[in-house]
Structures are given as structure tokens and as C-alpha cells.
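Up next is subunit A:
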Amino acid sequence: MKTFSYFPGCSLEKMATSYHQSSVQTTKALDIDLQELEDWNCCGATTYFHVDELLAYTLVGRNLAMAEKAGHDLVAPCSACFKNAYFANSYLKEDEDLANHINYALAQDNLQFSGTIQVKHLMEVFVDDVGYDTLQERVTHPLKDLRVAPYYGCQIVRPRKDHEDVENPRFFEELITAIGADPVDFANRLRCCGGSLLITSRPAAFQLIYELLLNAQHSQADVIATACPLCQTNLECYQMQINQEFGTDFKIPVLYFTQLIGLALGLPPKKLGIGTEFVSADHILTFAKEPA
Partner candidate 1 sequence: MSEQFEPVIVGFLCNWCSYRAADLAGTSRMKYAPNMRAIRVMCSGRVDPQFVLKALREGADGVLIAGCHPGECHYVEGNIKALRRYILLKRMLKQWGIEPERVQLVWASASEGNVLADAVDRMTEEVRALGPLQWRKSVLGGNGHQPVAAAEVEVKVEEV
Partner candidate 2 sequence: MVKKPTFSEEVANLLHASHGEPLKTCIQCGTCSGTCPVAEFMDYTPRRLIAMINANLKEEVLESNTYWYCASCFQCTVRCPSEIDIAGLMYALKRYSIWKHLYDEDAVGPVFSETFVKSILRSGRSYEPVLAPTYIFSYGVREFLNEAHTATTLMLKGRLPILPPRIKRLDNFKKMANRIIPMGEA
């Protein structure tokens, strides 16, 4: 039984409760113990770095320090949170001066960063710590013939250069295969969803979302799988408005990869937060069958 400090991040508190629920449920089912970081704070999202880099690192630093106290590696399900934590962690490790600044501030909360832990994205836990084979064994309701568009988005792979292959990652596809579904060739799987542009410059964001949905439709996907609340919100909650804007009629459900895994593990949809979608995912449920 592996234990991690779990950093849900603000979005999972409400906007993406379903991601939170499914993450907790599936990991539990796979003997991974996610212990929510006590009194965690917002990591500043991407926006924070617009205003003050040092303060941004401090915010992340607080969470890292608390995880160090707990003594477990930190896991973030939100790609933006993950990217912030991952890089803050490595910068603070390699830049003593920066670390000193941050620690001066952290002292106010009786905390200290010493660089003793690793930061992982939730998906990495499934890939590295659970493993495709184990996952495959545990699957009771393979999602046979379900065509899934693996939407990596940005910050789960970038800007990490040390990452296996930033331009051609395969781990999402592998996961989808492991739960019995078919990953489709989704050309735009690494393209941006617009992130917070939705707020600051709507037309640009809409353009990006439109392209993604269009490409997903071309690849005849039944569902888009994401690993980030912002991607999910942009792609799903705004589908209707995209349709108005571009005169399209997209009806592509967008689920978190944890929800799909949950289904394959035979967990009840309700527990996985399925049902709160704007674009109904009901027909997806019918794919999860016990093999005859």
C-alpha cells in the first residue's frame, strides 16, 4: 500500500468535485492511499506567476513544506497545480538563494522547505505506482470498443524536457488500453485548451476549444478523457456556447481519466461523480460490461 500527500487544488473543491471523488475512489480501489494535505493553500495557478514570481513560489513552497512534514511525495490531479509544484520543487532544490527567501517567509507558518520529496501528477501514480499490468488485472468491466480521445493538454508533459518524450508521450494511450478501451489517433491531444484565456480573451479560447472538439469529432471519439479540471471545464461546460458560436453541434462528453478507470473497475457511476456533466455521459456507462 503506497501513501501520498494529496493536493486537490481549488478547482477540485467545487468545479471539479467529480475529479476529486473519482480520484479518491479509484486510488483506494487500487491500494493507493491519498492523504489530503492538511490546510493546503491555492498554488497560485498560472495566473500567480503573472504578478509576483517570488510570492508564487512561496505559496507553492508552503504546500511542499507541509508535504515534507507529512513525509510523503506530493500528488496533484490538476495539471496546472502539478506544473507549479513540480517546478517550484526543482527550482527550490537547485537554487539555494531562492530557497532561503522562501524559507524566511515560511517561517511565519513554522514551516521549512528542505527538498526531501518528489512531486507527481496523479496520472503518473497510475502509470508508475500502479502500473498498466496491475491495472489491467484489476479491471472487471473493460470498456470494450469505447473510443477514447486521450487529451493530454499542456502542463502534464510540458515544459518538462526530462520527460520521456514531450512531443510524443504514450502513457495516456497505454492507460486507456489497460482498461480495455481504444485510444483514438487524436492529433491535437497535446494542443492547448485555452486555459484561463477563457476569462481574459474569450475569442481566442473559443477558437482553441473549437479546434479541439472538431479534431476529436474527426477522430470519431465517443468521449474525451482529460487529466485537468481546467481542460475539462473549457471543453465541456462551453460546448454549448461553442456550438452557438460556430454553428456546430458537438455533443462529446468529456470525462476525467479517473472516471473511466473507475467505471472499468466496476465502481458505481454516482461515486465517480458522473451525472454532473453539461454534456450527458450516460451512454458511455453502457460500455462498461463484465466480459460474457
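Couple of notes before you dig in:
Note that contacts are C-beta pairs under 8 Å (C-beta built on N, C-alpha and C of every residue); 3 or more make two chains touch, one makes a residue touch a chain; residues count from 1.
Selection rule, in plain terms: all candidates are chains of the complex that A comes from, given by their letters.
Note that the structure is predicted; figures quoted are calculated from it, not measured.
Per the touch definition at the top, the candidate among 1 or 2 touching subunit A in this complex is 2. Considering their complex, residues 10, 13-17, 39-42, 44-55, 58-59, 62, 87, 90-91, 94-95, 98, 101, 104-106, 108-110, 154-155, 158-159, 161, 166-167, 190-192, 194-197, 199-205, 207-208, 211, 237-238, 241, 244, 276-278 of subunit A touch candidate 2.
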